[in-house]
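Of the protein chains in this complex, all but one are displayed in their positions.
So, subunit A:
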Amino acid sequence: MTAISPAAPGVTVSARPGVAATMRHTATLAWRSLVQIKHNPMELLDLSVQPIMFLLLFTYVFGGAIAGSTGDYLQFSLPGLIAQNMLFASLTTAIGLNTDITKGVFDRLRSLPIARSAPLTGRIVADTLKQVWAFALFLGLGMVLGFRVHTGVFGVIGALALLLAFALAMSWPAVLIGLTAENQEKVQIMAFSLMMPITFTSNAFVPTATMPSWLQKWAEINPVSHLADAVRGLLSGGPVASSATVSLLWAAGLAVVFAPLSIRAFRNRT
């Protein structure tokens, strides 16, 4: 082989991006995930149609039978619905990532001289903001229907912070699913068949006392129960410390297990 050409004169060939550049790339890609809402404002409602439906159905159909009155039930179930919705919404990261991969956008981004992590972090930042929106929507609608916050603004902020912490931990398994699933439909099937049983076998919607004992045992371990309890405590008052701690331990556990798997899957694509 003959001489290898260096880059043409006048072309700056950048070194690896630093922290500031990484943050800029992340912000640009987060913008990219959010700007579409501008063209399709219905998407914000799309995100929320299912939760709103759940909220109304559970409150008005089951509420009276479960708790004696729809108002009492709403006070119990809203935190559970918020927790359930957060879990489902955390999988939008998987769907978005998977769409990018199957459409080739992911390859385009990886062929650019940008921070390697930006395609992931940009999406996660955007999805986190969507989580904030969903939380506000739920709480606002709940309050219109009669839900009352008994703790105050710090309780609300605490509940949101806990939910976001859990959602961030959930983004690791979501990234793994998004990277490895064959297509978007598979992601959705996986999400549904995993999330429905987990969220329903908890105390999110009903007190566990009437469940068979084996199911009660699981419901006591189920992270959704702890999360729902913690959010209840933070919004309606009551003990928080133990349930919040267990929720955070679960979040840490998810991150510890799935972060290395996701990072490996991500690296394997290069």
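Keep this in mind: contacts are C-beta pairs under 8 Å (C-beta built on N, C-alpha and C of every residue); 3 or more make two chains touch, one makes a residue touch a chain; residues count from 1.
The rule we apply is simple: contacts and distances are computed from a predicted model.
Novice: Quick one: find the hidden chain's UniProt protein name among "ATP-binding cassette domain-containing protein", "Protein translocase subunit SecA", "Phosphonate C-P lyase system protein PhnK" or "NAD(P)/FAD-dependent oxidoreductase".
Specialist: Matching the unshown chain against "ATP-binding cassette domain-containing protein", "Protein translocase subunit SecA", "Phosphonate C-P lyase system protein PhnK" or "NAD(P)/FAD-dependent oxidoreductase" yields "ATP-binding cassette domain-containing protein".
Novice: Check the options A:25, A:130 or A:226 and report the residue that touches the missing chain.
Specialist: A:25
Novice: Could you please point out the subunit A residues that touch the chain left off the display?
Specialist: 1-8, 11-17, 21, 24-25, 28-29, 31-32, 35-36, 39-40, 103-105, 107-114, 118, 180, 268-270
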